[in-house]
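Here the complex is missing one protein chain, while the rest keep their positions.
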Amino acid sequence: MEERAVIEELLLQSRERSAEGQVADYIPELAKRTPDRLGITIHRIGQDSMSAGDCDTQFTLQSISKVFSLILALMDQGEDRIFDKVGMEPTGDNFNSMVKLELVNPGKPFNPMINAGAIVISSMIAGSSPEERFVRLLAFVRKLAGDSTIAINTDVYESEAATADRNRSLAYFLKHNQVLEGRVEHHLEVYFKHCSIEVTCSHVARMAMILANDGVDPDSGEELIPRRYVQIAKVFMITCGMYNASGEFAIQVGLPAKSGVSGGILAVVPGQMGIGVIGPALNQKGNSVAGVHLLRSLSARWDLSMF
Amino acid sequence: MEERAVIEELLLQSRERSAEGQVADYIPELAKRTPDRLGITIHRIGQDSMSAGDCDTQFTLQSISKVFSLILALMDQGEDRIFDKVGMEPTGDNFNSMVKLELVNPGKPFNPMINAGAIVISSMIAGSSPEERFVRLLAFVRKLAGDSTIAINTDVYESEAATADRNRSLAYFLKHNQVLEGRVEHHLEVYFKHCSIEVTCSHVARMAMILANDGVDPDSGEELIPRRYVQIAKVFMITCGMYNASGEFAIQVGLPAKSGVSGGILAVVPGQMGIGVIGPALNQKGNSVAGVHLLRSLSARWDLSMF
Amino acid sequence: MEERAVIEELLLQSRERSAEGQVADYIPELAKRTPDRLGITIHRIGQDSMSAGDCDTQFTLQSISKVFSLILALMDQGEDRIFDKVGMEPTGDNFNSMVKLELVNPGKPFNPMINAGAIVISSMIAGSSPEERFVRLLAFVRKLAGDSTIAINTDVYESEAATADRNRSLAYFLKHNQVLEGRVEHHLEVYFKHCSIEVTCSHVARMAMILANDGVDPDSGEELIPRRYVQIAKVFMITCGMYNASGEFAIQVGLPAKSGVSGGILAVVPGQMGIGVIGPALNQKGNSVAGVHLLRSLSARWDLSMF
Partner (left out) sequence: MEERAVIEELLLQSRERSAEGQVADYIPELAKRTPDRLGITIHRIGQDSMSAGDCDTQFTLQSISKVFSLILALMDQGEDRIFDKVGMEPTGDNFNSMVKLELVNPGKPFNPMINAGAIVISSMIAGSSPEERFVRLLAFVRKLAGDSTIAINTDVYESEAATADRNRSLAYFLKHNQVLEGRVEHHLEVYFKHCSIEVTCSHVARMAMILANDGVDPDSGEELIPRRYVQIAKVFMITCGMYNASGEFAIQVGLPAKSGVSGGILAVVPGQMGIGVIGPALNQKGNSVAGVHLLRSLSARWDLSMF
């Protein structure tokens, strides 16, 4: 069967799974999404892109942005300074858990994919103000996605900032632990803003393709990310990119990926392609039900697992 | 031996224990205290008071104030509303722990003697502003202590407010759990202020004597606290008044008591007397080393245990 | 109203509460009990005893036995050796929790009223074999209860021993932590046997009366327990005698008490009386629903709280 037809067929099968999940409701603005949407775009290195379903749906990056704030902070600070503040290990706890911060010495976040780690990472992006740090990150995302018009969804940003007490609690705990420096509200501003960057599947697929191509833009040949930092990002996507279902995803799909509570998933097929998926209905672990199903089907059909 | 002589003798023995402890240093202003001070005042119902040692030392109430914010909130709101927001059980965890807030449903503080509980209690004192809530509490303390000049130590207050990220973290977590309502900074202001109320042993002993007398001022005969709320306060002092050494204190001393990181201890001998102690050097559990030793010696000598 | 009539009236009101609870089912033999039974016996020091309801129901001591294994071990070993192995603090965790054994140094049980602590205590009763240790404890219980025919319920014992994997797990953890020495199965045998001692309310009330009388048998004048160990037992009953509802019970009833999953409760009114209650339907915390209600009503009516 022709590749586009395969995608169309698998997408229809996966979309039915949306009924098993629910749209995130902890941020009011996210709760308005239509649950049974499902869209996908695939950017293949050096080939045409392919799309299917509701691929034009706009959604906010949410936790997908953690991959790119990490990469930018690594480019700004180098490995040593980043890993002095944030660990490299999966936690087994929820993305917003405080338990290990209190019980495990020295109280630094276990990795940059949980909220505690991502807030610290936000604070380490170079810039003399929160605004400047965010603008640099936005510019980085725009360049990777190949679209200079990308912007934040202001309604989502304001909704997040207004319902952020758990993250605020995390951030003050980190400040108490001396992992976070400076003004907590400034760091949260940067964090909420990069979570609120609005994209489509095509943007996400293009960012994933750059990672699949070891940091080099296949169109221009320009190295946008040093290969070493792409490696690090791919490791975190495998070990903790899909919340507490990362191990399951690695077994069933086998690709470095990062999901967000908006229902988006970024997946990397190293050396081959970048994939962007949107499907707002989430399973209990916080990942897009239909999106995970679609990626699993595609991985099985085309033997994409890196394992 | 005459009672005053007993106290003098035991105080000298206990003062030597100060070397085993350390002055609290998490609040810079507290770290300035002289560690080997030890003072005591005892107010006996219907009898003369007795003092020994450094009984004129001024110190801030710190966690001792939690007893009185609880009583005032009970008087303002009644039992049902208070215990709808705060539990009745000892925790076995540190006074500033967040673990049970995350792991145990429904995420309300286990009791009013840990920081999380005391912050919620502060928010439940009647008043249309943080200022008004604090002024009401201060007036209550002044009345119990019999001194209308009692005030906060501004240096300590500012020092606490400036180093309060762990409490701020707790408070935002409580707000996320919908146990705390309104503006976090307002509640912390009241909380830090009542921790910073400056007293002497005599003040503390008089407050304790009112509790020992079931809420009635023995001088005026006026009921300052309903007996039921005195009962509740005494229960919490027994089960969790001395941080994670409350069980040990109940076994070794056997009196309802509450300690603070300034080194102060309030102890109640029901029906007989109120005791105020100050000894800034703390043991690892956060209680005055010499103060606990002195109370243990007195309890043994005069058979004061309520058990 | 005459005292016996008060008890009858309150018992009828409390018995209706049984429907809110459930008979323990984790031990098959316990699950056979009739849920809506409720009985009480009160032994007053130097006065007649009073009974009402299903006071002749036989039940096993279960956790009530922890009070007496503790006292006997204290009499055998002294305070220092006991508290070298077991702590004095309430935990805030379930009676069979392992979390603090793993997370809190040095891994000794927090107190003798949780299973971990009670198993260690069982191992410290003097005796050259498990059989001898149990026989000494049984003789102690018989003497306190004033009935030399008291024995274990073999069906319950075998049922407990056969469904004891959680306790076995606790015990091996304690052995790993070097808090428990010797053969785990031997210590569990003693522990399960003393949990399976079968009694009536009258037995429990008499044992409680001895505690209320500071360890002295009021009939013979003989000191069966040194007063110091009665004090210690009463402290543990107040701080952790009613599982994770001990704080609530202290506030609402105000008496040293210990409950068991069979639905029995032993309560001490210091200086006045001992109370034995049986009501098999348990609330979520593991205490007799109707039994707690009855004790609360009695305490309020006769103003029995020690606070």
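For reference, chains read A, B and C in written order, and residue numbers begin at 1 within each chain.
Here, contacts are C-beta pairs under 8 Å (C-beta built on N, C-alpha and C of every residue); 3 or more make two chains touch, one makes a residue touch a chain.
If you're wondering where the values come from, they're calculated on a predicted model, not measured in any experiment.
Chemist: So which shown chains sit in contact with the chain we cannot see?
Modeler: Computed over the complete complex, the missing chain touches A, C.
Chemist: Using the touch definition from the top, which of A:169, A:200, A:244 or A:288 touches the missing chain?
Modeler: A:244
Chemist: Of C:6, C:75 or C:98, which sits in contact with the chain we cannot see?
Modeler: Missing-chain contact among the listed residues: C:98.
Chemist: With the full complex in mind, choose from A:111, A:196 or A:288 the residue touching the hidden chain.
Modeler: For the chain that is not drawn, the touching residue is A:111.
Chemist: Given the full complex, what residues of chain A touch the hidden partner chain?
Modeler: Counting only chain A, the missing chain is touched by 87-93, 100, 110-111, 231-232, 234-236, 238-240, 244-248, 250-251, 254, 256, 270, 305-307.
Chemist: Please give every residue of chain C in contact with the chain that is not shown.
Modeler: Residues touching the hidden chain, for chain C, are 97-99, 102-103, 165-166, 168-173, 175-176, 184.
The working rule: only the chains that are shown with their structure count from here on.
Chemist: Chains as vertices, touching pairs as edges: which of line, ring, star, complete or other describes this one?
Modeler: line
Chemist: From the mean C-alpha coordinate of chain A to that of chain B, what's the distance rounded to whole Å?
Modeler: 48
Chemist: Taking the mean of the C-alpha atoms as each chain's centre, how many Å separate chain B from chain C?
Modeler: A distance of 32 Å separates the two centres.
Chemist: Any chance you could list the residues of chain B touching two or more other chains?
Modeler: Touching at least two other chains: none.
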